[in-house]
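Here the complex is missing one protein chain, while the rest keep their positions.
Should a chain be cited, it is by its letter among A and B, assigned in written order, with residues numbered from 1 in that chain.
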Amino acid sequence: MMTAESPKDPPASKLAVTLSPRAVEMAKARLQKRGTPDAALRLGVKGGGCSGFGYVVEFSDDPPRERDRVFDFDGVRVYVDKKSLVYLAGTTLDWEQTLMKSGFKFLNPQEAASCGCGHSFTVK
Amino acid sequence: MTLGLTPTYGLDLSALDARYHELSKVVHPDRQAGRSPAERRRALSLAVDVNAAYRALRDPVRRAEAMLARGGRASDRAAPSPAFLMDVMELREGLAAARAASDLGRVRGMADEVRARRDRVIAGLAAAFGAGRDDDAVPLVAELRYLARFLDEVRAIEEEADA
Partner (left out) sequence: MSVLFDIFDPKAAPRPIGIDLGTTNSLVACVRDGRPECLRDCDGVALVPSVVSYGARGHVVVGAEAARLQSAHPEDTVASVKRFMGRGADDPETRRLSSLRFEPPTSEADSRVVRFRVADRVVSPVEVSAEILRVLAARAREELNGVGGVVITVPAYFDDAQRQATKDAAKLAGLEVLRLLNEPTAAALAYGLEKKQNGTFAVYDLGGGTFDVTILRLDDGVFHVRATGGDSALGGDDFDRAIAESRVLPALGVTAPGPDVRRLALDLARRAKHALTEHAEVELSLPREGSAPLVLTRAELDGILRPIVERTGVACRRALRDAELSPTELTGVILVGGSTRSPTVRAYVRELFGVEPLCELDPDEVVALGAAAQAELLAGEGGVDDVLLLDVLPLSLGIETMGGVVDKILPRNTTIPAEARSTFTTYADRQTGFELHVVQGERELAADCRSLARFTLRGIPPMPAGMARLEVTFSVDADGLLHVSAREVTTGIEQRVEVKPTYGLDDDAIEQMLLSALDHGEDDLAARRLAEARIESEQVLTVTRQALATDAALLEPGERDQIEAAMAALVAALDCANASLIHLANEDLERATHAFAGRRMDAAIARAIGGKQLGEVERSVEGAKGIEAHLAAERS
């Protein structure tokens, strides 16, 4: 897996997120279906939810912002703003299919507790 | 309007339903997404007409009246035979008595009898219109009206008893 982070920022290399191969495949499919194969994904953390923080995964049609880190997984570009990266460091975005539902899943080693459904979480 | 069906008294009710559904899929207000307000308004007035026509066509009395009107005959002046009127008067007296005695079983029995009779009149009308004998249909339409009114009364009694 390749990352497009800048080499002159060494501590940042520890602050990284990854996408599982299945997540890469599904992200590509979703971008394709949306008609914007070249758009990026934005991962992040926002305040709110019942356990403190909530995860964000959304499409982004714009170029990265100044405070964003950009990753590239087999052509799927992923933006994470630096603030969110603090909470997301080490996270793998996976894709899962259950009997009822399918979707992306945040595997975050820093997550201390999540509310019943995982929409929000607290950090260790 | 007959919703584009061939005007015939012995109307196939399932064909009527099918046609009504086809037309509703075009004109019903729910099906106007992506149309302009002018088209929506026009569709609404058509939907109202289609609903009214469907209701009229399903009603054997109104269907018969419309068939007579097509042939240029008025249906409202027709009188049933005196024998029929005597029959109906007796039936009504019987119904009033059953109602007074709260004899719902008797009311239902009479209703079944009248329903069978109504179905025979409807068959007679279909035969008359089918053979182009519109004149023969005139007294039958009047009979049908009396029988329909009798059944309405039965409904009212049943409802009263139920409440």
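Please note the rule applied: a residue touches a chain if its C-beta (ideal position, glycine included) is under 8 Å from a C-beta of that chain, and two chains touch if they have at least 3 such contacts.
Predicted model, so just to flag it, every value in this text is computed and none were measured.
Looking at the whole complex, which visible chains does the left-out chain touch?
Computed over the complete complex, the missing chain touches A, B.
With respect to the chain omitted from the figure, which of B:Leu44, B:Val88, B:Leu104 or B:Ala148 is a touching residue?
Reading the full complex, the residue touching the unseen chain is B:Leu44.
For the chain that got dropped from the picture, name the residues of subunit A it touches.
Counting only subunit A, the missing chain is touched by 27, 30, 34, 41, 49-51, 55-61, 96, 98, 101-107, 114-120.
In terms of residues, what is the contact footprint of the unshown chain on subunit B?
1-7, 17-19, 21-31, 33-39, 41-49, 51-57, 62-63, 65-66, 69-70, 155, 158-159, 162-163
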